[in-house]
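We show some of the complex, not the whole, and keep each chain where it was.
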Amino acid sequence: MCRWLAYTGSPVLIHDALYSPAHSLIDQSLHSRLGAEPTNGDGFGVGWYDGESTPGLFRSIEPAWNDDNLRELAGHVRSHMFFTHIRAAIGSPVQQTNCHPFRHGRWLWMHNGFIDRFAMMKRDLVLTVDESLYPEIKGGTDSEVLFHLALTLGLEDDPPAAVARAVGIVEECGRERGVKYPFQGTIATSDGERVWAFRYSSEGKSRSLFFSRDIHTLRELYPDRPILQQLSGDARLIVSEPIGDLPGAWNEVPESSYAVAGGGHDQLLPFTVTHARAS
Amino acid sequence: MCRWLAYTGSPVLIHDALYSPAHSLIDQSLHSRLGAEPTNGDGFGVGWYDGESTPGLFRSIEPAWNDDNLRELAGHVRSHMFFTHIRAAIGSPVQQTNCHPFRHGRWLWMHNGFIDRFAMMKRDLVLTVDESLYPEIKGGTDSEVLFHLALTLGLEDDPPAAVARAVGIVEECGRERGVKYPFQGTIATSDGERVWAFRYSSEGKSRSLFFSRDIHTLRELYPDRPILQQLSGDARLIVSEPIGDLPGAWNEVPESSYAVAGGGHDQLLPFTVTHARAS
């Protein structure tokens, strides 16, 4: 479907994370190894935090691999926390409003995966979105609706609980219609302070998700890599498939779990869907 | 907001209607005289009928005035019935799914004007759309929602009645929320046999609408214009503002009325909105 990358740590050029590594996300736009599709050429997006009140967004329908503006932006913007996403569309149009990340105030959201039989469920899911949030849905993807469901259910107060409830509603809504495995995917969201990254699927066979090992360990493993010396101790990358050429640099996020990164309190915790209607 | 043109008659190159006349629709994309905005540069669309089962659609987010593909298509496609539309966006994103005309099976739909305070009403209007039609709404415009409302209310069986009911629901929905003049605009729709063109606004000050006088009269007025000799006797143009340089060639569609053209049964009739909920 898609590939994505989230970074938190000392400010770096987006280019250093997006273009420089071996098997970078830009390479993955043409030749993904672990993705459901090898080509992720149906648009891309970058969201970055800086000193402004809301994060910046740059989204385009061009393939990432040949977008000069993305290369320029990545070569000139430094950020301590950013999301990048490359898209392989499955059904919804290739248009800017369907490109990830999505934004609400200081929150960013991106997703790799899908809601199975979304066209059938969309109306009911959209109706569950709070009326005040409804006009903010600008595109047609399942991912954007899921974001607004999570916002409706308290994302800004308790992200893991809100995502658990949002996915729970998707599962209930799907199963009422005979969909066996309604949700599939990985999700990243942030408020500019921390990044939450979820891995879950109704089937229990989720899209891959990896986070980088702590910098201190990486420095010991690779003492001759200057980039590792420059990064702050709390730097962390979370990716849908490993980038770079450093064996041992990545831990897989297990099935049905989520990672929290940023602010020196990184955690890996189990993720359990909440079936609100059932309760 | 926008400018549009509908043609029915003997097959002509789209170019002859779209580019050739003085003050053509292409000129109007840069310099409209009667439009709410002089520039209509936020995308365009062409829908044309031919021997295939559904009409063709070509829609783009580029300004019409510099789109080479539009020029090529118009110079190579002949049709007996086609719609062209140039857009001036007011609020909704410039993306292909927001470009007119919209299509459902053999039906085309285009609109110049707006639903006032649409963001506030959108959710309720969308809920009124038939569940089976809901997934077909791909963009975010008021015009597309209105089309699906009209389809829900019987457009394919009785276009004037369905449009009257759709606009009626918009007015009721708006007035419940304190919107004084909920609807404004002109609408064209077709099934490939006939074109229906409506002029109506809640305020009674509607966007302009004109239809060409019958070809026999025009031939008498302008005996030295070869194009008028070539067109069939039932050829008719309906436009949001006059094109060409032939004084006396146009009749204005009056306030609160609609025109039917095509198949030799052209009519001009009063248009009265149906307030279904009230009844």
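Lettered A and B in written order, each chain numbered from 1.
By definition in this document, a contact is a pair of C-beta atoms (placed from the backbone, for glycine too) under 8 Å apart; a residue touches a chain by one contact, two chains touch by 3 or more.
If you're wondering where the values come from, they're calculated on a predicted model, not measured in any experiment.
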Total identical subunits in the assembly as filed, 2 in place: 4
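The rule is simple: only the chains that are shown with their structure count from here on.
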Centre-to-centre distance between chain B and chain A (centres being mean Cα positions), rounded to whole Å: 41
Residue numbers on chain A that touch chain B, as the complex places them: 93, 95-97, 119-120, 122-123, 126-127, 131, 134-135, 138-140
